[in-house]
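Here is the structure we will look at, set down as structure tokens.
All protein chains of the complex are present and in place, except for one that has been dropped.
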Amino acid sequence: MTSVAATSSTFTFSAAAFQRLHPAEYFRKFVSQGVRPDGRLLSGFRPTTVHKSVVSTANGSSMVRVGGTTVVCGIKAEVAEPTLEAQDKGYIVPNVELSPMCSSAFKAGPPSEQAQVVSDAIDRILKDSDVVDLEQLCIEKGRAVWALWADVVCISYDGNILDAALLAVMTALTNVRLRKPTYDEGVVTVSGEALTEENSFSLTLTRTPLSTTFAIFDTPNNTLLADPNSAEENVSLGRITVTLDEKNQLCGVHKVGSGSCSPALIKSCIERAKERTQELRSLLA
Amino acid sequence: MAPKNKKGQADAADESTSAPTLRVILPGDQLPPHEANLPTGQDEDAVSMMIDQRAPPTIKLGPGLTPMDDDTIISVKAGVLNHTDIGNRWWVESNQRRYVAAPGESVIGIVTGKTGEHYKMDIGTAQPALLPVLAFENATKKNRPNFNIGDLLYCRVAMANKDMEAELDCVNPTTGKSDGFGELKGGFAFKVSLGLARRLLDPRQAVVLRELGKHFPFETAVGMNGKVWINSASTAHTILIANAIKNSEFLSTAQCQSMVKKMVERI
Amino acid sequence: MKETEPSNNEREFLLQALKDGHRIDGRKFYDFRTLRLSFGSEFGAVEVQLGNTRVLAKVSCEVVRPYTDKPTEGFVHFNTEMSPMASSTFEIGKQTNEEILVSRLIEKALRRSRAIDTEGLCIVAGEKVWSVRVDIHFLDHDGNLVDAACIAAITALMHFRRPEIVVDNGEVTLLSIEEANPVPLSIYHIPICVSFAFFNKGQHVIVDPTYLEEQVKEGDMTMTLNIHKEVCALSKAGGISLEMDQILQCTRIAVVKVTELTEQIQAALDADAKKRNISRRK
Amino acid sequence: MARLDKSRTSSHQLRPFFTSQNLLNRADGSAQFDFGGTSVLCSVVGPAEVKIRDEKLDKATLEVLARPLVGVPGVKDKTIEQNIRETLEPLVLSGLHPRTLLQIVVQTMQDDGCVQSTAFNATMLALIDAGVPLNSILGSVTCMIDRKTNQVLLDPTREELAQAKSTHVFVFDNKAPPAQSKGDEDDVVMEDGDRVEGHVLFCESTGVFTEAEYFECYQVCYKGVQTVHGFLRTAVQKKFEKEHQQLQD
Partner (left out) sequence: MLISLQRKDRASLEPAQGSFSHHRQHGLRIDGRRTTELRKIRSITSTLSQADGSAYLEHGNTKILAAVYGPREVRSKTNIIHERCYINVEFSMAPFSTTERRRRAKTDKRMLEIAQFVKQSFEPVVLTQIYPRSQVDIYLQILQHDGGILEACINATTLALMDAGVAMEDYVCACTAGWIDKEPALDLNSVEEAQDTSEMTVALLPKSGKIALLQMEARLHVDKLEEVLQLASDGCRQIHTVLDRTIRDRAEDLAHKMPSSS
């Protein structure tokens, strides 16, 4: 805080008041010094933790903490009818919930635009990047399949929900256990016995894509802020998200908002995302 | 814009006398600096995207043009680039339907409400405009005009500011005369694009009004906000005039003349 | 956004013009505006222009399970949600009265009158039926959305072709366009809506009102008929009250209008079919 | 190599464009943009009255509504809405119209692939038609990489998209790169020595692809967008020529 006061001698109100009145200008002062108000360097990520199998009632679950953002993902399996177009495939439906509990920015009622957009982004990664071969979820062709409901509940929101939610969904998918059902004359039977290696199976994931998001702060050279928190999201005009699998193949590049940015900037995002996802993978293992 | 640059100055002068080719520019296009310098006669070879630093000429920028931080001038609207040597003015003639109030412009508004001090007027802007009840010829606190909701008034924008509601008046503040502003009684009113309204107000371009005038007498008031008011001796004529004006927007002079002729023949 | 009311001048002029026997756009009292139908490259998509009013209808279908109490009946759904594109007075997620009435009238005109053979949509009784969906998009509102929407919906349904299917032992397979010609829906009759507006204490009756005419009108009535002179739906609610003779007079006008409009729709469909045949042969 | 879309001979060929402006009478601006069999209609209203809860004191509120051709709007449409809105926000000079609403409705009329790019282009033309002040114009194209041939196909049809291993939507503006940036440092040089240039406003790449493939798509789309920009310019030019006929006579 003192460094700010030192760099600018003209203003007379406190740093806290300055932050409230001109959040973008306040932030600009920090960025010009190469640091962020929470003490991180521009390229620094917040401490991240991953816990597996945290909900016993779910078939697969996880809890992910990225700085002040905490999400819990639970995957529940249900028997459902397949669609006519894909008779031997089950489906996975991701849904992200941002309730008023996790931040005052969200209101009660139908899902906010942000919640829907994040759900859609995860859905696209699951589908377009072939994360799970959905034939694993077939029980009886044309009759019954598994539907996996991947619900992500945000407990505390402090920015960068996509990275946290995707990490949570991927972790939960790796520990899903499904009972082997039997199918007979239109009736699916799922035994209620305790889970064993024999009566259940886990999913084989083709790949586990993980994302890294950077906020673009409006400076002449487009300053990148890795893993933005909520306050940083509010002062930034745009963001770049890079999604990579374990072989460093890209599963998504998304740049939205802010002015135009150069290919070199995107390239540098990809490079830094590679390092970051490597670190995250060590948490998953 | 590029093709024109290659020609010499003689050419440019030539163009001003013959039919000018339209110079359509789009948002983000830069106003080439050498052209802005035309009157001072800069070297043609100095065509560059940077403003010539040696002799910065005075340029007056009209609607649609904005100077940027790096001293370039860009267009923020799509339209026809216009220039006049008098005062070295540059502006973009664009067309749109939504009115944004500008001081001094004549507009036609509908009374939508009244308070003790003001009439609330719909002139097509985002926020309703205010017309003080005393802004009329001979209006005093005791003798003020009384209008009903839904009445049409021809007024002038006295004050316009992006952060506030526009203010109108129906009186010339220096002479205290109405100057033809005030209530429009009877007749019919309709919306046209702002571009068409501007052209109807320009005697050189208002072909359709000229042609219609040859056939029957009528009164008209055109607001810069795209509202046109017409009155004539019969409803049939008023309807014809209104439709002829609406039809004229995208016609050439010849097409416009034959359109009016055909419509008149039909009744 | 709030609706802007027309000025008193416009209101009074319109009423005076009607007394003099004129409409603002030069039409006669019982004239429809020019109807334009344009078909998309896919089956079941049609854009209707009725003067400045524009409506797009798109028909799609999917295979679903029928209700247990009606195992052989398929479904026809109409979606008439209005977006602010047509008029900024429409808001997303907020039903206007206009929307309710238009949507119900389309239901009555097309579904309740049994214009579409829903039994013909059955694939395997009790197991699989077709569910046909008609999305009606209102693009530009210059009055008389109902008539335009009804024309759009029925024309799109007539234009639509569903994929051919093969049922083998309860297994249903959809065939692509290359494998088999897609199948038209079976349509029993073509309901057409004709809307009337009343002015000057009911003395003046016009058909196909524009937006300005709708704003000034004293009352309205919509009649839905088919070419067999059957009334499929009739709706008049509130506004000025009418004599029975006035209603019967409107019926006679509607019969004529429905014949004209049906012919136009048929001609447009025929012309499109011809065009498609030529392009297929190429 | 032959494409599934038989009407085109080259993999980097765009489908025929079509546009129409000022076609809706209630909206303040409107435009339709077609890429072959894909068509999107866009309407713009504003600057108009804004609800107090959405009001911004220093700029106009931008609202984008995306309407699908079939069914009620879902999460996919919300994504398109957010993408268009956040891409336009830096382009629209919204500070000129504080406390007003700029409402944009995007309606899919026909879908044969690349709806989002078509929507971007239709929106741009509609904003121009409405006379909304902008600091630049944008253009968008989509490309994909074929699962079997690994070929980059520009502006794919729905049939072709079914064979995609990845799809890439790009938006570029018509601005010259900022004066202070030195072109070379901003570009990416590919392994084969090709230079990837152009500053991107929006990109959305999904599927599975390599970094080299990504930048190849970047480059193909950048070139494709130049054609779109040229076309938008011609379309606007034609409209103004028609309007100014009487002055020309």
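Letters A, B, C and D mark the chains in the order given here, with residues in each chain numbered from 1 onward.
As a convention for this text, a contact is a pair of C-beta atoms (placed from the backbone, for glycine too) under 8 Å apart; a residue touches a chain by one contact, two chains touch by 3 or more.
The structure displayed is predicted, hence computed values, not measured ones.
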Residue among C:Lys19, C:Lys229 or C:Lys274 that touches the chain left out of view: C:Lys229
Omitted-chain contact residue, chosen from C:Ile100, C:Val167, C:Ala180 or C:Ala273: C:Ile100
Sole contact to the chain not displayed, among C:Leu15, C:Leu175 or C:Leu242: C:Leu242
Touch list for subunit C against the chain that is not drawn: 65, 67-69, 95, 97, 100-101, 103-104, 107-108, 112-114, 221, 225-226, 228-244, 247-248, 251, 255
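Note that only the chains that are shown with their structure count from here on.
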Touching both subunit A and subunit B (chains): C, D
Longest centre-to-centre distance from subunit C, chain (CA-based): A
Pair with more cross-chain C-beta pairs in contact, given A-D and C-D: A-D
Shared-contact residues (touching 2 or more other chains) in subunit D: 45, 48-49, 101, 173, 175
Subunit B, residues touching no fewer than two other chains: none
Pairs of chains, among all present, that meet the touch criterion: A-C, A-D, B-C, B-D, C-D
Sites on subunit C touched by subunit D in the complex: 1-2, 40-42, 45, 47, 52, 54, 56, 58, 60, 79, 81, 83-88, 92, 133, 135, 137, 139-142
Subunit D-touching residues of subunit B, taken from the complex the two chains share: 19, 22, 24, 26-30, 49-50, 64, 66, 70, 74, 76-80, 94-98, 100, 125-127, 162-163, 194-195, 199, 204-205, 207, 249-256
Contact footprint of subunit D on subunit A as seen in their complex: 113, 116-117, 119-121, 123-125, 128-130, 207, 220-221, 237-238, 245, 249-267, 270
